[in-house]
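Excluded from the complex is one protein chain; the other protein chains are retained at their positions.
For clarity, chains are labelled A, B and C in written order, and residue numbers in each chain start from 1.
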Amino acid sequence: MEKYSFLDDYSEGCQANILEAMQSTNMAQQSAYGNDDYSNLARRLIRKHLDGDFPIYFVAGGTLANIIIMSSTLKSHEAVIAADSGHIVVRETGAIEATGHKIITVPSDDGKLTPESIEHTLADNAHFPHMAKPRLVYISNATETGTVYAKSELSALSVICKSNDLLLLLDGARLGAALTANISDLTLKDIAELTDIFWIGGTKAGALIGEAIVITNPKLAIEFDFHIKQRGALLAKGRLLGLQFTELFKDDLFFKNSRHANLMAQKLSAGLIKNGHRLIAETQSNQIFAIMPNDLLAKLNKRFSFYVWRKYNETDSVIRLVTSWATDENKVSEFIAAI
Amino acid sequence: MEKYSFLDDYSEGCQANILEAMQSTNMAQQSAYGNDDYSNLARRLIRKHLDGDFPIYFVAGGTLANIIIMSSTLKSHEAVIAADSGHIVVRETGAIEATGHKIITVPSDDGKLTPESIEHTLADNAHFPHMAKPRLVYISNATETGTVYAKSELSALSVICKSNDLLLLLDGARLGAALTANISDLTLKDIAELTDIFWIGGTKAGALIGEAIVITNPKLAIEFDFHIKQRGALLAKGRLLGLQFTELFKDDLFFKNSRHANLMAQKLSAGLIKNGHRLIAETQSNQIFAIMPNDLLAKLNKRFSFYVWRKYNETDSVIRLVTSWATDENKVSEFIAAI
Amino acid sequence: MEKYSFLDDYSEGCQANILEAMQSTNMAQQSAYGNDDYSNLARRLIRKHLDGDFPIYFVAGGTLANIIIMSSTLKSHEAVIAADSGHIVVRETGAIEATGHKIITVPSDDGKLTPESIEHTLADNAHFPHMAKPRLVYISNATETGTVYAKSELSALSVICKSNDLLLLLDGARLGAALTANISDLTLKDIAELTDIFWIGGTKAGALIGEAIVITNPKLAIEFDFHIKQRGALLAKGRLLGLQFTELFKDDLFFKNSRHANLMAQKLSAGLIKNGHRLIAETQSNQIFAIMPNDLLAKLNKRFSFYVWRKYNETDSVIRLVTSWATDENKVSEFIAAI
Partner (left out) sequence: MEKYSFLDDYSEGCQANILEAMQSTNMAQQSAYGNDDYSNLARRLIRKHLDGDFPIYFVAGGTLANIIIMSSTLKSHEAVIAADSGHIVVRETGAIEATGHKIITVPSDDGKLTPESIEHTLADNAHFPHMAKPRLVYISNATETGTVYAKSELSALSVICKSNDLLLLLDGARLGAALTANISDLTLKDIAELTDIFWIGGTKAGALIGEAIVITNPKLAIEFDFHIKQRGALLAKGRLLGLQFTELFKDDLFFKNSRHANLMAQKLSAGLIKNGHRLIAETQSNQIFAIMPNDLLAKLNKRFSFYVWRKYNETDSVIRLVTSWATDENKVSEFIAAI
């Protein structure tokens, strides 16, 4: 691959110290199925950021996390509320419906839900029992368009959920980028306090693989492990997942990696603006959506990979640039120089 | 019940001749599970309106029909396209999702789909395999808001479906009212030719119970009976369903009943307009949506039942009036006199 | 049909008074979806046989009842325990598995479960979370082979279920025949006390259609109606189901019908034995399993229909004869005369 890729935040392998840890522990015999020493240590390290001894499960990917959470949490007549841009709506091949549950989609410009949009959805979905019962609210932070929730926003969602007997699930595929965003005032402790269940994305934050599901509502923890197994997520060598999170949380690498991704995005973003290009929205985390002339894009495309998001007008397109823990600052400079 | 009800088209029992047929055949021993003489006769009578020896199955209700059709037709990664007002979207408690299939909803003002809206949906749902694959288009005729498809409209949908390898399902809960609507130029034969599978609603057309599923695409007929049984729709005394359709189709009662319903709706509609009330849409079949003052509604509500659809403004509401095969013309006159 | 059929207990229509009731109430406008006067009256009439104000729902058939009960009661990791002859195991086309639940089958010679067989099954299915968790015990009374439970047997099952946190479901497709069997000492009140949920079969006891689900464990009643709708069982004209049970329970016709079926079975059974034929098991309810010579069967088959259950040896077969509320005593005499 000669071109440098800004396509996504999972083009490289992982943080070097993860590989080192895998090397040094490789021949140690360990219990299977997530009961190994490294998974247990990872749980302790993550809990240091939280205010409770919450159950934590590690699974291989985000869709799997969402499948397991929906399947273990909901009865068959219960539905999910999600923004129409939500990952479970448009990028999981109907995985949630395949577990039997309806997703009620809510139009959203910035990828976020609000108390108003939830209340509106509840009012529109109240003709019981002819309608599925809304029971769980799904949000992503950062959202699929790179925006991040403020503490006040998440608190307001938490209040509306509690007062309507709705569970709140936060998909944290890019939670690192969200929490370390300049405009964010949220902590992991806040997330744990304000949601019923959430997951911390490792794959996009420097791990090879793995997401950590944190169950803060004790009712949701009951027999959760059966669902991990039933959906095919119980790895024989759970140590692989445990080691990823041990290393990410041992020296706060998770946050450092995410900060680097955001910093690179800010640099790219600033470079674009300085060179006269417009963004379709302020860059809040590690995704940048820029409007650029097609002829320039053709040239850039010889040296860089990026995702052409959509046509903007006859001469311009919107592109998406994604940065990560692995983004090379020199390449960012080269990109800016090239525009 | 002292008030006269315009709430729905299933408040009464059934056509008198159905009860007579049930009486006269009651003690005849018959084969079970839909292999009885009456079901077979009903199939022959319905096929007289069609251009082929299509398999026909009778089931107890519309949601059951839709469940069976989706479940037998689709593989787990295949999705349904439907108008956001579709019965499967907003009045079946997530029944389709409970069979594992995603419904992709399309905004629609009049309850109909168009080639444009389908093409737009296909374009938005093409990021494979990260998105479920659209495979079946669900339409209702009459629609949930009482509109009916013209032959040209249905033909256009048929063309777009065929050219995109999409199956076309027509939910005919109120197919009688649609086909006998003044503005309709469609016949059962047309429906059979233009769709892959459709069902003829008996319950709202004078039967006690029962919908007839007609499979016009031979690929969809393979092992269909397993799904009838698996979803709990194989009645031991299938004769009950057979007799309903024998009587409805013996002397075209199905169409006569539906015409009466439409005529009553036209009369109500004309009376409303004559008395200065507005409709939110032209009355095309047996549902009327009228804007009326709340104080008048309060008075009317002492003598008539109807569904308050939604608030229109501070002083007015939109109500829904439904007529049927059983609607008493005198009561229609009384209603008009009362406004 | 010239031959007289002993094939099943659903070859005829229904008790005459049901048709009369349908006639006399036909044009009365009624609320839809099971909220009609007749359904409410039927609930009151059934509750007279019970010791509590239990929720009662009417559905069109037995497989539908089982689907709804499993789907509303179980979470996706929970399994059902059933005899290997159970209707849900061998005659419902995988309907329970289609709702996502495993059935753990227990070998049973007489169609019954015992505390020992349940305990054994629990011991064999305890490797959690690698195995589905047994949560509901399914029994039929009468069983699929015509045997009936004694009160002591059902009480023992109830005890073992309660002490192992298992729900007990009784499939009563032939509950009338079971309760009125000579050897039965159970009442509807007992059934309600000893199970968590059960259903009373109408179809095989003189109704056209319909089973009544009685929920005695209040936890199972929560939001049960959503599942009725989601599985396609919420009939618009619920009055049809309500009227069946009103008539069956108004003058204890349910029990009279069932007694007639059992009496006819006893008469057939005695006639067979008197004529030197053996039964493979004592006739306890309305099903007879007799060993008969193939050449005699060939002759009988010209005048009577029956089910050849299986080969017995080179010269003999086991046949099944079923009697019902509608069985003509003269035909029973003719059959006996013919052997």
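In this text, a contact is a pair of C-beta atoms (placed from the backbone, for glycine too) under 8 Å apart; a residue touches a chain by one contact, two chains touch by 3 or more.
Just so it is clear, the structure is predicted and the values come from calculations on it, not from any experiment.
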{"item": "Full-complex contact with the absent chain, from A:75, A:231, A:259 or A:320", "value": "A:231"}
{"item": "Touch with the omitted chain, as defined above, among B:25, B:39, B:71 or B:327", "value": "B:71"}
{"item": "Touch with the omitted chain, as defined above, among B:99, B:180 or B:324", "value": "B:99"}
{"item": "Footprint left on subunit A by the chain that the document does not show", "value": "1, 4-5, 7-8, 10-14, 16, 19, 22-23, 25-32, 60-61, 63-67, 71, 92-95, 98, 203-204, 208-209, 226, 229-237, 239-240, 326"}
{"item": "Contacts of subunit B with the absent chain, listed as residue ranges", "value": "71-72, 75-77, 99-100, 128-130, 132-133, 223, 225-230, 234"}
{"item": "Chain not shown, touching residues in subunit C", "value": "76-77, 79, 90-94, 97-103, 105, 127, 129-132"}
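The rule is short, and it goes like this: only the chains that are shown with their structure count from here on.
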{"item": "Chain nearest the global centroid, as defined over all protein CA atoms shown", "value": "B"}
{"item": "Maximum centroid distance from subunit B, chain identifier (CA atoms)", "value": "A"}
{"item": "Separation of subunit B from subunit C, taking each centre as the mean of its C-alpha atoms, in whole Å", "value": "33"}
{"item": "Centroid distance [mean C-alpha coordinates] between subunit B and subunit A, Å", "value": "42"}
{"item": "Sites on subunit A at which at least two other chains make contact", "value": "76-77, 99-100, 129-130, 132"}
